[in-house]
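Written out below as structure tokens is the structure these notes cover.
Only a single protein chain was left out; the remaining protein chains are all shown in position.
Moving on to chain A:
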Amino acid sequence: MNTLALFSGAVTLLGAIMVITRQVAVHAVLYLVVTLLGLATVFALLGAPFAAALEVIIYAGAIMVLFVFVIMMLNLGQSDREREKEWLRPRIWLGPALLSILLCAELIYSVSSSPQQEGPLAPLSARDVGLSLFGPYVLMVELVSFLLLAGLITAFHIGRHRTEGR
């Protein structure tokens, strides 16, 4: 189990390095998806399937879609068809796809091979997470809401400057 988690960690790290070294933003986004999937696999292998699911749904799903949208809206100019052809050469998507397949194979292997040991450490279910979030840590949920509020206002504040400054 430990080696598998380390392997996913290595894939995550590789993906992260590829993200910051790519020249084209869309290619970086592809590797970012791999990074997030690798992180989700690590969570799943460490017994936190709920966190893994959230990672996939929220980060690899929703936020990445937002990223792709923004990048597509910013890069106007070239004709769409040319750009799409250039972005989606096999050479480009082969790397991320390969890494994702590796992660998938690892997940399947760990699900099929690992014996369900009944020990003191049970996997954390959504119920456990919810109970602790709305039990002892309810004040922290409130504080996080203020953190998000601060981020929102700051982003709005800076963004308004930018548009007015032009």
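Heads up, the rule we're going with is that contacts are C-beta pairs under 8 Å (C-beta built on N, C-alpha and C of every residue); 3 or more make two chains touch, one makes a residue touch a chain; residues count from 1.
To be clear about the criterion, contacts and distances are computed from a predicted model.
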Per UniProt record, name of the chain withheld from view ["Tripartite tricarboxylate transporter substrate binding protein", "Polysulfide reductase", "TPP-dependent acetoin dehydrogenase complex, E1 protein subunit beta" or "NADH-quinone oxidoreductase subunit N"]: "NADH-quinone oxidoreductase subunit N"
Touching residues on chain A - with respect to the absent chain: 134-140, 142-144, 146-147, 149-151, 153-154, 156-158, 161-162, 164-165
